[in-house]
Each structure stands twice: as C-alpha cells, then as structure tokens.
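Right, I'll just put the structure down here and ask away after.
What you see is the complex with one protein chain gone and the rest in place.
Here is subunit A:
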Amino acid sequence: MIPVDGSGQRPTARPSRPDHRLRTGIVIVLVMAITVWSARGIDVDPAAILANWPNAVGNLVQLFQPDYSFFPQTLPALVETLQMAVIATAVGSALSLPLAFGASRAANPNLTVLRVVRFVMNLVRSVPDILYAAILVAIVGVGALAGILALVLFNIGIIVKLVSEALDGQDLGAQEAALAAGGSWFGANRMSLLPQILPSFASQVLYTFELNIRASTVIGLVGAGGLGLLIDNVRNYFLYHYLSLIIVEILVLVVLLEGFSSWLRKKLL
C-alpha cells in the first residue's frame, strides 16, 4: 500500500461501521407492541371525547370564568397550603442533611450503614406523595398535619438522593486533609464536605419548596388540608367557577415562587 502522508508509515486501517440495524429494529417493534398492548388493556376509546363534548363545553365555559368574589373564602386554604409547604420544607431538609451524608459513599465509610440508609431511602422514594397522604389521613386524621407529614417524607426522598449524589461528586482532597489531621469522619465531613455542598443543598431545598407548593394542592384532594381540600369540596358540588379561581390562584402562586426560587438559586450557585 502507498503511504498517504508520506511519513513512510502505513495508515492504520479504518474500522468498519458497526451494524446495529437488527438490534434497533427489535427494540422499535418491542416498544410498539407494549404500547398497543397497553392501549387495548385499558380500552382506550377516543370517541368518548366526542360523546362527552356537549357536557364538556358547558364545564369549560365555567372554567374560563373564574368567580373572583369567592377569593376571600379561599384565603385561609391558600395560606394553609403555603404554611404546609414551609413547615414540610424546613423539617424535611433538616432531617435530610444528616441522612444524605449517611447515604453518600464519599462521606460514609461504614458500608453496612450506607446500604441500610440507601435501602430505606429507596423505599421512601418509591411511594408517591399522594399515597403517603392517603395513608397518613387514615392514621392522624383529615387536616394539615397529615399533609405536612406526607410532604416531609416526600422531601426526604428527594433531597437525600440529590444531596448524597452531590456529595459523591465532590473533590475529596480537603476531606483527606482533615482525616490526616486527626479528625473523625464526622469532623472531617463537617469541615470539608459540608461547606462544599451547602450551595447545592440550599438549591435543592428551594426546589423541593416549589414541588411542595404544587404537591400540597394535590395531596389535599385525599383530605390532607390546604387548597386541595377546598378543590375537592367545590368539585363535588360542580362549582366550576370556584374551581377555576382556585386553579388561577395556584398558577399565580407557583409561577411567583418558581421565579423567586430560581432567582435565589442562581445567586447561590
């Protein structure tokens, strides 16, 4: 073969393009089969939308005409939703911080404790917030307490996961220096890793606060206090003018708080 670059060396043979066509085809067919099977299983009938149309139009018209005179009566529930979110965020993040260190391979040298914490956290995370709310309403009764407890569990699941991952991604030089100076693991983590992850912890806390505002409206539907409880009531009486006002309120609240927290997070990081 004639050398291409004149260096007197043979150019390295180019690899042939790997052939993934069969594999890609199988994956596409499988995904389609699962989708079709799911649709048949739950008997999806798009015609139902048309059949219900006259009814839907009436409701939609009401939904687009919020009754603002209802506003004063929604205020207590609105405030309760905010308060639930604040308390749940505070308690949830306070409990999450030590647990995050326990769930981080970088911060926790004890493999047994690490595995136990991670297993329990996986369990906590696998239960949806509304299920927690339903169970807790059965235990502590209808009201904000059940909602707060549900949100706390929900927050722990999220914050521990995200913060322990942030811990695992840290440069461990300072931690090594602290251990080399005779510090305990607790002391070394407090002095080296905590200051390093504090901004990302604060950012996760703000993020879960946003989630809590939204979630607290939903978990109210099963009786856990706040705006959700109110939604449940007005919906049962088909008061769509009122429901529409509540939806607008939630929208405004969430947009405002998201704007505020993303502004704050940008300042932190």
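Worth a mention:
By our rule, a residue touches a chain if its C-beta (ideal position, glycine included) is under 8 Å from a C-beta of that chain, and two chains touch if they have at least 3 such contacts; residues count from 1.
Just so it is clear, contacts and distances are computed from a predicted model.
With the options "Phosphonate transport system ATP-binding protein", "Transcriptional regulator, MarR family", "Transmembrane protein" or "Molybdopterin-dependent oxidoreductase" in hand, the undepicted chain maps to the protein name "Phosphonate transport system ATP-binding protein" (source: UniProt). When the omitted chain is restored, the residue from A:188, A:218 or A:245 that touches it is A:188.
Where subunit A meets the omitted chain, the residues involved are 173-174, 176-184, 186-188, 190-192, 195-196, 198-199.
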